[in-house]
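Note that one protein chain is taken out, while the other chains of the complex remain in position.
Right after this comes chain A.
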Amino acid sequence: MNRKKGDKGFESPRPYKLTHQVVCINNINFQRKSVVGYVELTIFPTVANLNRIKLNSKQCRIYRVRVNDLEAAFIYNDPTLEVCHHESKQRNLNYFSNAYAAAVSAVDPDAGNGELCIKVPSELWKHVDELKVLKVHINFSLDQPKGGLHFVVPNMEGSMAERGAHVFSCGYQNSTRFWFPCVDSYSELCTWKLEYTVDAAMVAVSNGDLVETVYTHDMRKKTFHYMLTIPTAASNISLAIGPFEILVDPYMHEVTHFCLPQLLPLLKHTTSYLHEVFEFYEEILTCRYPYSCFKTVFIDEAYVEVAAYASMSIFSTNLLHSAMIIDETPLTRRCLAQALAQQFFGCFISRMSWSDEWVLKGISGYIYGLWMKKTFGVNEYRHWIKQELDQIVAYELKTGGVLLHPIFGGGKEKDNPASHLHFSIKHPHTLSWEYYTMFQCKAHLVMRLIENRISMEFMLQVFNKLLSLASTASSQKFQSHMWSQMLVSTSGFLKSISNVSGKDIQPLIKQWVDQSGVVKFYGSFAFNRKRNVLELEIKQDYTSPGTQKYVGPLKVTVQELDGSFNHTLQIEENSLKHDIPCHSKSRRNKKKKIPLMNGEEVDMDLSAMDADSPLLWIRIDPDMSVLRKVEFEQSDFMWQYQLRYERDVVAQEEAILALEKFPTPASRLALTDILEQEQCFYRVRMLACFCLAKIANSMVSTWTGPPAMKSLFTRMFCCKSCPNIVKTNNFMNFQSYFLQKTMPVAMALLRDVHNLCPKEVLMFILDLIKYNDNRKNKFSDNYYRAELIDALANSVTPAVSVNNEVRTLDNLNPDVRLILEEITRFLNMEKLLPSYRHTITVSCLKAIRVLQKNGHVPSDPALFKSYAEYGHFVDVRIAALEAVVDYTKVDRSYEELQWLLTMVQNDPVPYIRHKILDMLTKNPPFTKNMESPLCNEALVDQLWKLMNSGTSHDWRLRCGAVDLYFTLFGLSRPSCLPLPELGLVLNLKEKKAVLNPTIIPESVGNTQEPVNSTNNHGQSVGFQNTFSNSQEEEEIDMDTVHDSQAFIYHHLNMLERPSTPGKEQSSGEINMHPVSTAPLSVFSKESNSSKHSDHHHHHHHEHKKKKKKHKHKHKHKHKHDSKEKEKDPFAFSNSPASARSIRSPSLSD
């Protein structure tokens, strides 16, 4: 509904408008990790016959719902908890992805759905018909949440405040439903009142203004009262509670920073820069920061490094650093700037629907880019753009495309705009995390393309317009229909652009926004001496996956002897060749300065160039105004000129990469010169180091002089009097610091004729370590030392092994012995004097894995496993886990794979769980076309279970599991499964034709219910006889059809059927959970005793009666549920698995 483009503005998918919500959390128990509270939503019906209100809620135990003080019945149904019904034997990912997308749709607030369906008491129907206000009051509790709210409770002595225990909200996209019932959509805005009662030693930080803090009567707790008067989506509500240290920003008193105990000095230093970011954004947007205050909270075990919410941002505590740390400083500042950009676009201005997400991500990413340009300079900015461009291009070519603005028609599979992907892009929650990262990357690059088209001035005017509209709307306190002005849509944004700039950017949007894929250019040229014309040939590859055809203007810059000239070529369907007239005649003798693009005139040694041609170098699309990859052929001397004289860092980097293919003395000289040139951008110089190493290796037989870079390093960083000793560290000059760090790492990649690292280089690096002296340095040398260890690791070459002998100390290579000696000492010293972020431990672990992999040290994951345990610093854990993942792959260890998968399920830190899956996907133990002893049925089942039900508390994790499953087994049924079931796959393909109609709305209402119930039985039969005849397979297959159909049915049922009281009375009565007065009185008595499991049981006793047949559906439960089950065999959790079955019988009626 809301997805239609047009000028109609925002049409809410919900039959009501939410205007205000109260969230009150009156008890937080860190010991039990539980939360008790209530919410109250003020709702105005927009249709007369509203008798059901659907809200989002996950994990929460809801034990009482009242509408206008009348008890209301409700059901709780979350199909995403278990995507495919119980022990269905379906194991192909295609099937899962469809079912998962259907399940997410079924609770998608943007489709008017929700997990929690509240029945408006019949007494109020008249009231509703008059469209009068409804107050929905929901009491809920949360016990050991697995997602949405994260508790960090260090296991030590002392009170919770002394331990530094804290809790914070987290999640991927709209995940607020995990911690309180709400309309978890970015398009439903309302004002908020938030109350948190916490221990007196704690601080509760949340959105909006802190109105007051009041002690409770016993003075042991205090209540924080927040008011958020700017209409805000529930998804932008957040919370952080902990014994935070408070720092009021010295420059902006309305900004407050919070960090965990003992870190205040770091917080002071880290945030000392923030005011400049504020000033920058306010200036370019000519708009004040929209909220009256801003809070930054730095917490441990963060879900993501940066999370932006209305008027507050939650950061990882690991971003904090002291003044001694160089490397982290720019990274942290970038995170702060990113968070702040999202305050304007993402928090204050929200989106209409998921398909408009790209606008917000694009704008916030774009203005963040402008900040980068201003802060770190044009070089850094262009380098970053190039990096992002390379990333998105590589990703799209690999996976087949990223679509910014998907338009979905009717849900037919044919229309799926992303059929090349193994997941649905209809919902943020079904997206692979990597895809989403790349999506954001593409979004801001496209914004930059729009800027190129309409100028930055207009661009900023558009942003300003969006902001002022929103700002006007937000001040309309009582006109909630105006609030939709605070939502941005693709069409609204484009209209704004056309109004402001008067330009038509539709072709650009069509190419990059409505369509996926990037452009792949191949360029080559010939110089026609007679005509003095450059004949440029530009080919495109638009048939490979992830590519698209480009038609339109393309800029080409030609540097000739007489200057630099821009040409705009028109790329058309058939024209490959382009003639570009040259301006200068070739000449050799005239000694004249050569003008460059930037007006500079330089002397060049022209002896290297072709005597007949005036061309120095050619660049295609130098401004990166197309999302493309260019492979251009020009001679080595042209690349060398480009490297030396082109002033654009992107051109220099391209030239360096190209020179790898030309290992000649001239290339060597050009690279060395760049390395030495202090005016040159440091990243270019760093890149040149690695290229030089590669060239040196290619030239190894003819290389003269000391190993590459050695004399250079000696000249730059060693003492004049004793060249073998490095100067004591002085990192005041950051450019040379980065170069000093990088050169040894690159040098260690040098190889001699035997393909070994030259002894001289190894000794050199060992000396650097030996003589490293940081006593007089203002800055920490931890990153430098870490890179020296990386250098040692880089120098390792495969061990020469005789007869696969077992690696022991006795046959240890003497060089390796020296390396090990250093690593041992470094790693041990870390225990006594730990370095910042344990960078040295990280490097040591990586180096040890390299030694293991190269056969110098016996391959053994035990060491890494000990470092991977909970309680180590997150960077160390990731490094250790990476080594275990690698071991799993190389040694094909089933045991380690199991260990990793167990950790995915049980580790307390969500980021680690996500990262393990991510690393397993990137470095898989096997892939779908590979024979591997690891690939067996048990693993398939295990992973299936993981993505089907084991990861329902974390969207990101579930999508990570899907990614891994895809990498290991592909889209279709895993080949390692027993043969008889192969028939089923084929069968399914036929059945797809059957499955499809079920998605179409028309067929839903009439025919499906009977099938539904019978199939439930067929399913269990099929389960018992796995190797059965085709008859039964048929049944199983029908069942799978039913499975997905059930969700879709549910989804459509809720949507399509008007919930008129008369018609639904019967089924509604059964569906609804009648809240009798007797149990309620029990509830209210106990409501403060925090024994919520009891309430819970009561409810489910009643459910139970209606679900005898469906008991088997409750196999998948959260852990805590199973504990309860021991106490009470009839207890059911509020798990949607159970809730779903409430529905089933009624359908079969």
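Everything that follows uses one rule, which is that a contact is a pair of C-beta atoms (placed from the backbone, for glycine too) under 8 Å apart; a residue touches a chain by one contact, two chains touch by 3 or more; residues count from 1.
Here is the rule we use: contacts and distances are computed from a predicted model.
Missing from the rendering is one chain, named in UniProt as "Transcription initiation factor TFIID subunit 8" (options: "AP-2 complex subunit sigma", "Beta-amylase", "V-type proton ATPase subunit" or "Transcription initiation factor TFIID subunit 8"). In the complete complex, the residue from A:R32, A:K398 or A:R825 that touches the missing chain is A:R825. Within the complete assembly, A:R837 is the residue of A:R644, A:R837 or A:H953 that touches the hidden chain. Of the candidate positions A:I246, A:V378, A:A526 or A:V800, contact with the unshown chain belongs to A:I246.
Considering the whole complex, the residue from A:P507, A:P545, A:P798 or A:P858 that touches the absent chain is A:P858. Touching the omitted chain from chain A are residues 154-156, 163-164, 200, 203, 209-217, 219, 222, 246, 248, 250-251, 253-254, 256, 260, 262-263, 266, 268, 272, 293, 300, 317-318, 320-324, 719-722, 725, 727-728, 730, 732-733, 770-771, 773-778, 780, 807-809, 820-821, 824-825, 827-829, 831-834, 836-838, 848, 851, 857-858, 860, 862-863, 866-867, 869-875.
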